[in-house]
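The next block holds one structure in the form of structure tokens; read it before the comments.
What you see is the complex with one protein chain gone and the rest in place.
Read from first to last, the chains carry the letters A, B and C; within each, the first residue is number 1.
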Amino acid sequence: MEIPKGTVVTERVTSRALEGNLPGDPHVRDLHVYLPPGYDEGSERYPVAWCLSGFTGRGRMLLHDNPWSPGIADRMDALLADGRVKPMILALPDCFTHVGGSQYINSPAVGRYEDHLIEELVPLVDARFRTLAAPEHRGVIGKSSGGYGALIQGMRHPEIFGALVCHSGDLLFEYCYKRDFGPALRAIRAGGGLAPWLATFRASPQKRHADIAALNIIAMAAAYSPNVGAPSPFCDLPFDLETGAIDENVWKRWLQWDPLYLVDRYAGSLRKLRLLFLDCGREDEFYLELGARCFVKRLRELGIPHEYEEFGDGHMNISYRMDVSLSKLSRALAR
Amino acid sequence: MEIPKGTVVTERVTSRALEGNLPGDPHVRDLHVYLPPGYDEGSERYPVAWCLSGFTGRGRMLLHDNPWSPGIADRMDALLADGRVKPMILALPDCFTHVGGSQYINSPAVGRYEDHLIEELVPLVDARFRTLAAPEHRGVIGKSSGGYGALIQGMRHPEIFGALVCHSGDLLFEYCYKRDFGPALRAIRAGGGLAPWLATFRASPQKRHADIAALNIIAMAAAYSPNVGAPSPFCDLPFDLETGAIDENVWKRWLQWDPLYLVDRYAGSLRKLRLLFLDCGREDEFYLELGARCFVKRLRELGIPHEYEEFGDGHMNISYRMDVSLSKLSRALAR
Amino acid sequence: MEIPKGTVVTERVTSRALEGNLPGDPHVRDLHVYLPPGYDEGSERYPVAWCLSGFTGRGRMLLHDNPWSPGIADRMDALLADGRVKPMILALPDCFTHVGGSQYINSPAVGRYEDHLIEELVPLVDARFRTLAAPEHRGVIGKSSGGYGALIQGMRHPEIFGALVCHSGDLLFEYCYKRDFGPALRAIRAGGGLAPWLATFRASPQKRHADIAALNIIAMAAAYSPNVGAPSPFCDLPFDLETGAIDENVWKRWLQWDPLYLVDRYAGSLRKLRLLFLDCGREDEFYLELGARCFVKRLRELGIPHEYEEFGDGHMNISYRMDVSLSKLSRALAR
Partner (left out) sequence: MEIPKGTVVTERVTSRALEGNLPGDPHVRDLHVYLPPGYDEGSERYPVAWCLSGFTGRGRMLLHDNPWSPGIADRMDALLADGRVKPMILALPDCFTHVGGSQYINSPAVGRYEDHLIEELVPLVDARFRTLAAPEHRGVIGKSSGGYGALIQGMRHPEIFGALVCHSGDLLFEYCYKRDFGPALRAIRAGGGLAPWLATFRASPQKRHADIAALNIIAMAAAYSPNVGAPSPFCDLPFDLETGAIDENVWKRWLQWDPLYLVDRYAGSLRKLRLLFLDCGREDEFYLELGARCFVKRLRELGIPHEYEEFGDGHMNISYRMDVSLSKLSRALAR
């Protein structure tokens, strides 16, 4: 006995926002859209959940499965069949870049990914699909850098998103990024500096764990401390490449992108959300449960409604947590 | 400027060979088939490469990509556009089981996966697609347990496969399996025995590295030393679960499935192959380069033509090696 | 043919400075003293090198050897026989505490270890042995926390020490300590808080790597941010034990003990040294080579003479570096 299956359609999007981006990343992108079972037969309108993938990922990877863990489309089908989720459209954008990601924000060193998402993709999906095109029926969800993106865009765009889910999102930069400054410094120095290191990284078929850690720091610099006058990758590192000494000015620019820094300013947006759900593993390799706790503590102090869960796992392979979050999200967004 | 794209079609196959298998795994399976660009417009017939996935995998996962590493379909498209590969059909079967895999052989404890592949899937693809339905145009390729499957089936079925590629395949069981007996014993004992351990494993959303190592040993026992009289998973372990003492009788049953044991018997089949290509990483975590060297040494002694390469990497994330193997394979199979 | 051997004598010292220390650590300590070959037969006076052991260590452990790596006494004998070192007395104090160490400073939470060293042990050795009792003939050397101790005491006591050697010393606290805040927080919380965690740690016969990391952070808090009003271990942690949020006031207290913060104030002392030698491994697990580079950079800017070497190794088992440093130190201190 088969369960009803939704459909995944792929929209090829030509982006004005990304056109001419400084690093020369593609401005034509595939947007994958999951339509719930019965979409084609009916005329109903649906809420939309924007699903943001993590660092080094893009929307398409959310569809990957393994025999023990369904992709996001199959997961939705199963949760719908179980009645644990209400029908929604899922939109899976591609915001990958030459440094592994964009953090879903605008940066002159990387590209205008916030604009791409908010001004281009959201209207496009509302135009092409039968969506409930209002913030109370539009949510954003993601994990890791995608959880960061969900949090940032949920805070900045209450006119767009009425619910947000942040799984193991980048928070408390002091912990989650700083611990990789040393390893990144060593890798980049060993590679002869930023640009040569990046060139070697790109040319190598195997991307090793230590390289991804270094790339992550570079990507964050490109996102949070861009410097268009600098050579590629057009950013200032928050530390001296010889001594490791923290460049406090650059670091301050990073901290201004820490959701913990932004929470007070955007308290009004957060208060409007129908759902503000965060979770994190208690053994998160980047200690993101600490950032989540800090954030949640501030939410409590500000009297902002939210839900928070911790679970007994780390940072990787935790898409099973979407069983919880998609359920909450679909209920929050339902008509 | 886009490159021409092939198509992936999915055949839902109802298997007689797998029906009623002892562990109750599904006998309806998805077979994914890659058709090269231009397939629909033309009337040409194509060689077929049967692509066998590794342990815990199934055909669909070969289509997964990440931004730095294309899935097998996109890889073919790119290699074709470059002229490095000649057009072929790729068939991606699903031989996953409740213990993580089947090794692509028949086992009463697991199912008749060899029969499924050879007697059901190969004819089905030849019937439904415009293939060159002859061994000289049919190849088999895989990595790890898939490389093992390619080697075994290539040896056992010269009437089916005329070329074979084995990437980092299970060989020299003494090294690749025995080192996990200790860890497996500890995990299974801590889990209360085989069946309880398996139940807990299945129920856990997170499959940890150590658990996969234990599962691997169980799956090999189900494949190489089945015991239908035993309780699920219907097999004899090659060691005593309390003392670790090797059960030499069971171990001998395993060794009879080591390609190193079979090479002499199947020398005739191997000699007929248009391509016999093996490779392995010099840092393979299972020391499979040693098995490959042993096998290649015996091929040399037997005067069996072959090609062998070692590369500077480990066992994981080495699909880039298919740039080399698909190229060789397509030339070997081409009309 | 045997080489001449020095003698190690043990002085049992009753310390006024340590008597009544808050945690109740012993105030009677063994001081091991290496006397060079020929000491007993002659009447010569010798320079003294004060050798400070690392975290969790005490003087006696510097005498440990293994077949490939001599203890400090045998090392001296061998270097003397080779002519690579000039005769010196070595003094090996015990500044171990209930939290694993004292950093060789005064702290109300730990004890007056600076006073113990400077006011008690130095005069005692000068009284009991034929030393050249003047700063130009007295040096201080150590590794890791011992390197820190050497640096701190060398800066603070130019009237005592005329030469200093810092192997892989604690520097740039931002890197070397902060990375362990997350792991320490998790360990301490899992242990039920500071005091229960410490009790469990002490009771456990096996001190695991992760426990030592947590203990290290506690010891640094006891050294740098003591709080005698708090329950044992009488200190303020630089982070919130639930959220990990940095307590900037406490952290500032720590930074005031970072030699990088102190270097300007003590530039005059450092300039007087006959030898200021630092080295560090380029793969130091605590990234101490970065602290060393920062420190050395500031020395250069201040025009303070010094020597600096980096070597291709990590933090552990690097006593072979004393072949270099004892040689330099003995020449600097020789009459």
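We take it that a residue touches a chain if its C-beta (ideal position, glycine included) is under 8 Å from a C-beta of that chain, and two chains touch if they have at least 3 such contacts.
Computed from a prediction, not measured in an experiment: that's the story for all the values here.
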item: Shown chains touched by the chain that is not drawn here; value: B, C
item: Options B:Cys51, B:Leu117, B:Leu185 or B:Val250, residue touching the unrepresented chain; value: B:Leu185
item: Contacting the left-out chain in the complete assembly, out of C:Asp115, C:Asp240 or C:Asp313; value: C:Asp313
item: Residue in contact with the excluded chain [from C:Gly20, C:Pro67 or C:Gly303]; value: C:Pro67
item: Missing-partner contacts on subunit B, residue numbers; value: 172, 174-175, 178-179, 181-182, 185-186, 242-246, 282-283, 287, 290-291, 293-294, 297
item: Chain not shown, touching residues in subunit C; value: 56-58, 60-61, 64-69, 96, 100, 202, 205-207, 313, 317-318, 320
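Just so we're on the same page, only the chains that are shown with their structure count from here on.
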item: Any chain that touches subunit C and subunit A; value: none
item: Same-residue or different-residue interface between subunit A and subunit B, half as cut-off; value: same
item: Between subunit A and subunit C, centroid-to-centroid distance (C-alpha), Å; value: 45
item: Subunit B and subunit C, separation of their C-alpha mean positions in angstrom; value: 57
item: Mean-CA-position distance for subunit B and subunit A (Å); value: 35
